[in-house]
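Okay, here's the structure, questions in a sec.
Rest of the complex left out; these chains stay put.
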Amino acid sequence: MVSYTINLLLTGTTKRGLDPSGAPMASATDMRNTRHFIASGQSALPMDSHGDFWTGANVFNSGNLKLDLLHNFFLELGARANKMRVYSMVDDPTAREMVGYLLVRGGVHAMAYAKALETYTGVEVTKLLPIPDMSNEAFPEAKKFMEQGMHRKLYTFSQDDYRQAGIIWNGNHPEDGKPLEFIHGAMEGVPAPDLEPEPQLNAPGGEDFDPQMFSDIARKMGIKYDY
Amino acid sequence: MVSYTINLLLTGTTKRGLDPSGAPMASATDMRNTRHFIASGQSALPMDSHGDFWTGANVFNSGNLKLDLLHNFFLELGARANKMRVYSMVDDPTAREMVGYLLVRGGVHAMAYAKALETYTGVEVTKLLPIPDMSNEAFPEAKKFMEQGMHRKLYTFSQDDYRQAGIIWNGNHPEDGKPLEFIHGAMEGVPAPDLEPEPQLNAPGGEDFDPQMFSDIARKMGIKYDY
Amino acid sequence: MVSYTINLLLTGTTKRGLDPSGAPMASATDMRNTRHFIASGQSALPMDSHGDFWTGANVFNSGNLKLDLLHNFFLELGARANKMRVYSMVDDPTAREMVGYLLVRGGVHAMAYAKALETYTGVEVTKLLPIPDMSNEAFPEAKKFMEQGMHRKLYTFSQDDYRQAGIIWNGNHPEDGKPLEFIHGAMEGVPAPDLEPEPQLNAPGGEDFDPQMFSDIARKMGIKYDY
């Protein structure tokens, strides 16, 4: 969802049209991170807010379960602090909707690691939360997702895998006291919008490209194909 | 499969046992990449052969379909050259089995990008292959996988997704003239071995950890749980 | 030429004058890449548009001719995509002149690698062009250079070296059907402007520096010297 939202935030900032002499992407020179425009087709890239690429060094895999849980618990909370500040920096409703959603769902992950440590060690790690101290309720867009109970639901995103995660995701949520829900499968989503190509970005659709040809081959092969 | 094989190559190189004063991991000081041992639980990490972590800069996403296909075509072939040299450097049968497999399956990917460019543009890109010029048949372990037809099969790894990939993956393989196979779903695999924890690596299994407790909770929740 | 043009684009953005208390470089705080100003004398540096330095990892040298040609072919086209977007982002005539020139001359390089692959393998790689699909003709400044035939000329930049490059650079250009020209030596250029030192940047010209002394020594040594 994050990359879809980033793409939605990027698209439309430039003008549409094939004539480069009109400088259809002139507005990109005022963006902080021009990499989304110069080196990519106006789409999300695996980098931080500063345009620095993620590296494999961000992957933590110690071989010790307790340490890995502690790392991920910390990581989610560090991410939460950064999300809270990004929220405080932006006015755009799409950006706020995304950050609000991330605060709630990231909060689920932090809670899940806390509960895993709690089940494992008996120490009441969940009582450390929230870190930072401010509740997600202070963010209107996050609150809206909490009213839908999104902060209490852990999904397996599969019918078969991760079934044993229910061992740690049970009981009540400490913030509202309502029962945690463990859900086999994924949430019912909204289809990701299939954005039109942006011709000024040299996306497919030029003269060489023949959708009809692809449709013909697909038809012969009995494949449903809507380019 | 790569990371499983790397894990198999790493495990067993050190001695088992909880007593650190016996220097059970002494052999690791002779390894080229000690990160697998010092900073990880003897498991695969997202880094290159030199221990340098991958970065997001390796992700290429130009926004132009033809350029992306050309990039990935090149990328698979650059990877193939490196695999060929790694094969020439190693005697270990597990390592050779992995590299042989990678040569064949990576060859499928190179061919797939070539065929996509060919379908799109009409230029016979597949005739550039093999790059480098030597056939996979020169590698006995690769040849074995080719005799199973692994070089002609493209999998979707899903019953629902990527169905339209059959548009490009059809016709015959240029090396042996036999028909390409497009397979909805995944190959029948061999279960990844579930390696025992290695106590000298501080994996779970210490005195605080109580498998019985987990089993009890799981049983109450009706979850099948074999730790 | 790129670095000269970058220098011309950088110079004059700041005020001239030795008195720092007038903040003669104040305008630099609004530049995206302040490295050109803080860490360099308002001159081109070996970095990307984001201010990240190039690294030796950008050098590709596989040891296999076909793979190297394919890599460089791809590289020129990836660069072309980025140039097209930079063109679409800028209004400045000097910037557009530079990008237009780069599109045409970079196009020569892409074509040269394509023709090398074509000569080597017989596969009509040049028919993949243009990638991205839009012709350079869509860019007025590029078109101007094409009217001078710049897209059909390959220079050796030497009277002695690279003579065998003519083996691949012959025949007609696919876009306009006119004959390719292989030129021993360099194009007749325009002398790079010898910019005056910028005193606010602490360039030479301070009280310690005595051009007369240099001229005197040069005269005694019979060297023509115009500082």
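Descriptive notes on the structure:
Going by the order they are written in, the chains are A, B and C; count residues from 1 in each one.
The criterion applied here is as follows: contacts are C-beta pairs under 8 Å (C-beta built on N, C-alpha and C of every residue); 3 or more make two chains touch, one makes a residue touch a chain.
These figures come from a predicted structure and were not determined experimentally.
Count of copies in the whole complex in this file: 6, from one repeated sequence with 3 chains shown in place.
In this text, only the chains that are shown with their structure count from here on.
For the self-contact between chain A and chain B, the two sides draw on mostly identical residue numbers; the shared fraction is above half. Between chain A and chain C the CA-based rotation angle works out to 120°, given as a multiple of 5. Look at where the CA atoms of chain A average out and do the same for chain C: the two points lie 39 Å apart. Chain A and chain B have CA centres that are 26 Å apart. Contact with two or more other chains is made by residues 62-64, 66, 121 of chain B. Those residues of chain A that touch chain B in the shared complex are 39-43, 45-47, 53-57, 59, 61-66, 119-121, 163-164, 166-167, 170, 198, 201-204, 208-209, 214, 217-218, 221, 223-225. Across the complex, chain B is touched by residues 60, 62-64, 66-67, 70-71, 73-74, 77-78, 81, 117, 121-125, 127-128, 131-133 of chain C. Per the touch definition, chain A reaches chain C in the complex via residues 14, 18-21, 23-26, 28-29, 34-35, 37-39, 51, 200-202, 206-209.
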